[in-house]
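Notes follow the structure.
Shown here: the complex without one of its protein chains, the others still in place.
For chain A:
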Amino acid sequence: MTTTTPTPPAVSVARLAKAYGDHEVLRGVDLEVPAGTVYALLGPNGAGKTTMVRILSTLLPADAGDARVGGHDVRQDPDGVRSSIGVTGQFSAVDELLTGRENLRMMADLGHLDRDRATEVVDELLRRFDLVDAADRRAASYSGGMKRRLDLAMTLVHGPRLIFLDEPTAGLDPRSRRELWQIVRELVAGGVTVFLTTQYLDEADQLADRIGVLHGGRLVAEGTSAQLKRLVPGGQVELQVADAAALDRLAERIPQGVADAETLTLAVPSDGRPAAVRRLLEAVPEDAVTAIALRTPDLDDVFLALTRPTTGDAERAEVAA
């Protein structure tokens, strides 16, 4: 008789809670991340994303609930957790007085790699993260994108199978951001599990297999990117007009639109399909509108939809900040 033991989830969290004094940051979160997948924890500042990463990476004890990372209990076996993870925090964790190569070498030494293997890994990471030319310059002289790449390279030196990325692209320019996304994709292709936090829906959309929306310390929604978008009312077509009188006339003609006198726009709900847009535009006189913009749902819309206060739930929405 053969039994196949399923691979344990890389991360599994049950009823996790954490408060700082009266401020409840996490209020009972359950989630599971299968090995080899990318999980994105999506939420605004103060939603509890960083607290979650700090608990899972053994930096912070939870008040209640269970958390297992890489098969190890975070509370009982923190060293077991530490040996199976790599963490890139929100704030730069490179030693600015050391060069890029020395930073990586230090990680190799702390990861207890032998000398030959350390040299090999350091050289390979410098190449892979495009830091060869800057390898022997002090990290203090690096640009934001380079520092972030070095930071991530340092996280990978000891070959962790699970990495935590806390807002990996915060503060990066668009090009560096795309480069980082590409690096994450390559990691995943190599079988690494990634747990990342972000406040950008497009980032979660680009990278994650599953997305959890954290709001006010609770997971208010979870699913694939497509599933989440279905929860959100569609986008809208914004019609720009020349003056207030034109806006009034247009609003009369399209009663489902919402007029904004400040910006002189009329926002009409739309799922963005060509047929629907064409039908809408047919209702608009040719010279009444000066510009048209198509807005797809973004994080704001997801939050507004998922966190709209309902009866008895107003307080929950309030703690979002």
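Just so it is clear, contacts are C-beta pairs under 8 Å (C-beta built on N, C-alpha and C of every residue); 3 or more make two chains touch, one makes a residue touch a chain; residues count from 1.
As a convention for this text, contacts and distances are computed from a predicted model.
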Checklist entry - If you look up the hidden chain in UniProt, what protein name do you find among "Aspartyl/glutamyl-tRNA(Asn/Gln) amidotransferase subunit C", "Transport permease protein", "Cytochrome c-type biogenesis protein" or "Cation acetate symporter"? => result "Transport permease protein"
Item to check | From A:Ala10, A:Val94 or A:Val268, residue that would touch the chain that is not displayed | outcome: A:Val94
Checklist entry - Pick from A:Asp66, A:Glu102 or A:Asp209: which residue touches the chain that isn't shown? => result A:Glu102
Checklist entry - Out of A:His23, A:His112 or A:Arg178, which touches the unshown chain? => result A:His112
Checklist entry - What chain A residues would touch the chain not displayed? => result 54, 57-61, 79, 82-83, 85-87, 89, 91-95, 97-98, 102, 106, 109-112, 138, 154-155, 158
